[in-house]
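Working notes, structure below.
Every protein chain of the complex appears in place save one, which is left out.
Per-chain numbering from 1; labels A and B assigned in written order.
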Amino acid sequence: MADKSYKTVIIGGGPAGLAAASSAVDSGLDAGDVLVIERDNVLGGILNQCIHNGFGLHTFGEELTGPEYAQRFEDKVKERHIPCLLSTIVVDISTEDGKTAREAGREKNPKKIVSAMNKTDGFFTVEADTVILAMGCRERPRGALNIPGYRPAGIYTAGTAQRFVNIEGKMPGRKVVILGSGDIGLIMARRMTLEGAKVEVVAELMPYSGGLKRNIVQCLDDFGIPLKLSHTVIDIQGKERVEAVTIAEVGPDRRPIPGTEETYECDTLLLSCGLIPENELSTQLGVELSRVTNGPVVNESLETSVPGVFACGNVLHVHDLVDYVSEEASEAGKRAASFVLHEGENEEDGTVIPVTAADGVRYTVPSSIRIGHMEDLQRIRFRVGAVFKGASVEIDFNDTVFRSQKKKILAPGEMEQVILKKSDLTGFDGLKSITIRVRKNEDI
Amino acid sequence: MLDVIIIGAGVTGSAIARELGRRDRSVLVLEKGPDVCEGTTKANSGIVHAGHDAKPGSMKARMNVLGSRMMPTLARELDFPYRRNTSLVIGFDDEDRKTLEKLKEQGEENGVEGLAIISGDEARGREPNLSKKVTCALLCRTGGIVDPFLLNIALAENANVNGVQFEFGKEVKEIHRERGGFVVKCADRSMYEAKYVINAAGVYADYFHNLVSGRKIHITPRRGQYLLMDKKTAGFVDATVFQCPTKMGKGVLVTPTMHGNLLIGPTAEDIDDKEGTFTTAEGLAEVLEKAGLSADNLPTRQVITSFAGLRAHEDGGDFIIGEVPDCPGFFDAAGIESPGLTSAPAIGVYVAQLITERDHAPEKKNFVAKRKGIPCMATASPEERKRLVAANPLYANVVCRCELVTEGEIVDAINRPLGAKTLDGIKRRVRAGMGRCQAGFCTPKQMDILSRELGIPLEDIVKSGKDAKILCGPTKQADPNGTICFGYTNAADLESRKQN
Partner (left out) sequence: MKKTELTCIRCPIGCAITVTQDDDGKVTDITGNSCPNGYKYAANEVTNPTRIVTTTVRVKGGTLPVVSVKTKGDVPKGKMFECVKAINKMEVSAPVAIGDVIVHDVAGTGVDVVATKNVAKAQA
């Protein structure tokens, strides 16, 4: 049935997919048993258009631009001779017998059938023991924000504008209003300004920015671009091309406050209002998704609810830094390799400990730990739901505080992590659950 | 001198064009927009109404029932998506039940088949997501849905294949009766002469009618706002769910689209602005609230876009179709509001008959009744996919990943008769950019293809109208004349701005 067979097929050749691929090979798989499938005609994903610097401090100890960072991982994949299919779209992932893996039972690991197509090979399928989901995310479009008004040209997500400017060498507009202070929006405020556009204002619905602090400083403050928190767009004027955008302040209920309207003449509205993991393929496969992250629910091995299917990078949860994507993806690659090479081993301890988010923590990745599969150190990543100053991140084992870490600041725009030792878990008698929460200072 | 000029390439004008194309006569369609399907037809519910709403004896009733009957055959002939998904008009109390009974009677009088009143539980048996508060419903087995864009496009393409000419960007300004015919003048100073003029100008039909007739008509643009949801919601309802009609229309409906999205709307707001196709916060909120009455747990988080359209509501409340009594040779197809989409095929036949009664043009021997649509990779079977890709590898190159639209389909859309010239044109023909990311990823790729196929620079590509340009020029040209560009040319400027 399948045209070719692989140990691991990686869906996506962006930063996550590339790191996962080289890590899978470094962990013992033959390069020829690994396949990367990328929908674009180049590897590197969105990094190709992120021409600003700030990538790689964590990974390489130096500040790289997006394309440079991508090139380093692309080189790793090339050095290892890992096959990559470019301009190839995966249309479906299913299991051998047509059942979802969960239906087939956890004991059995049914082969995954990946259906894809491209201009050279046409419509084809490959078979895989394991699949690593690394499809990344997309930007929330205007429609999902229910912004009223006309639907003229000149309304783009920040990422679309970024592609126009940095890859195509074209200007999407000259007078710009930006809604949302996500990092891509902030970066584009600077980028458009440097290319001669005038960025009038950045409006942010929430009372805090969704982007990194340093981007506010060097992308907005440096150029005198105002950031209006608790503001949103309430009207778009212009029937064919954007002619003006009206913003208004919002109250605590996030509804516009009458009388606070301000209209900016402009030809462009850029949107940077959040990223959504692209899990359409995962859903087809029957992977369970988290309602908070919109990404798969995973265990300590970054394995989804479908055995042998792993997830990493922005398809799992939206990251703030690509360095963390690479780190997580390397882990996924390693775990997938180990799944193939050591299947059936490591089963001495079947205990599953749920990891729960509470009090200001929106989610955790992973959301469960099988102690038998745990490595010596286990990283738990999470994000908070509001800005907390001088609060503590608390790890509870069952109902008691296991560890508490004071944090100067916790913000939704930044990903946080705690690291647990395996001995922490095995040394705790009767461990049933782990909870990560934010403890405000006055509570302590 | 031409035989016939049709003003407007919406679904009505295109249906008339297609029917006129059956006989030997010269026909020209003048369209103000850059493409077919640019006015009322581009923003509506996509419903094929069974025909119980219109008053018996009215033109609306007659055309609706005929159109609904024609639709299955037409869909096969012209290869556009159509499905009899049935519809339900729901009621919440005894008063609603009376209304439903009246509707049923009215429908039967209009000749609608397969109407039945069912209980709330029966209705929920068919549609489990219906509100628990629904006590009764009118089941309409002939209710259906259609892709409104493709219906319009298919009619126009087929008309064109049969010799009907279309000119776009032609805004008719003046119509004069001269020498046994009409002189039609456009805003761009072009002039056309024809023996007959057909007015299918949507919300502007009153303007053209009143140019030639002393018996004035008046059309009010009645705005309808909609919300469209992700295909993830497919199956939330299978039938089209209406609420009991009011004076302003058929109320807010909840319906699947032909492509598996969920559509809710419309509002009904009488406005003055014939171009007022903008949504409002109040309108969108109203749709959400009212649609929430029909179904429990409406998946409102899955909204991917919202839009507004204008119905052409004539004061008399009925379609005005036929020769204008005080202006022989001038034919109206005016006041075509809901159920206009359903009625269009019947209006086409009817108006063509009226013309034939006058010109007695002979039937064409080589009339091509059939049209083959663009292949759809997203819905094709694996075998079909393989066959298509083998014939043309471009069918394997996906451009729009949300809707799985390939380069092959987009190239087809551009190169067909009356092909797409704009991003919206591509979207309506093959759905590229209509998915959950709303063209975020594929806009640049579609532009590359348009640029290549049409031989125009990227900067000239528009979303729809001629001023709807996507780009404003290359980068690196900041401050070419030292004028508008570079908001801040030096540090001092920057400092002064920061201090303000």
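We take it that a residue touches a chain if its C-beta (ideal position, glycine included) is under 8 Å from a C-beta of that chain, and two chains touch if they have at least 3 such contacts.
On a predicted model such as this, the values are computed, not experimentally measured, just so you know.
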Candidates A:Ala31, A:Ile51, A:Leu145 or A:Ala244 - the one touching the absent chain: A:Ile51
Identified contact with the non-displayed chain, of A:Gln218, A:Gln237, A:Thr260 or A:Gln417: A:Gln218
Among A:Ser27, A:Gln71 or A:Gln284, residue touching the chain not depicted: A:Gln71
Absent-chain contact - pick from A:Glu204, A:Glu300 or A:Asp320: A:Asp320
Those residues of subunit A which, in the complete complex, touch the missing chain: 48, 51-54, 57, 63-68, 71, 165-169, 191, 194-195, 212-214, 216-218, 222, 320-321, 408-409, 414
Residues in subunit B touching the chain absent from view: 475-479, 486, 488-491, 494
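As a working rule, only the chains that are shown with their structure count from here on.
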Chain centre separation in whole Å, for subunit B relative to subunit A (CA means): 38
Contact set on subunit B toward subunit A in their complex: 227-228, 232, 275, 277-281, 283-284, 303-307, 382, 385-386, 389-390, 393-394, 396-398, 401-402, 404, 436-441, 443-444, 458-459, 462-479, 484-488, 494, 497-498, 500
Complex contacts: residues of subunit A adjacent to subunit B: 39, 87, 89, 91, 115, 117-123, 138-139, 141-144, 146, 148-153, 156-157, 159-160, 163-165, 167-174, 193, 195-199, 223-224, 234, 236, 239-241, 256, 267, 280, 283
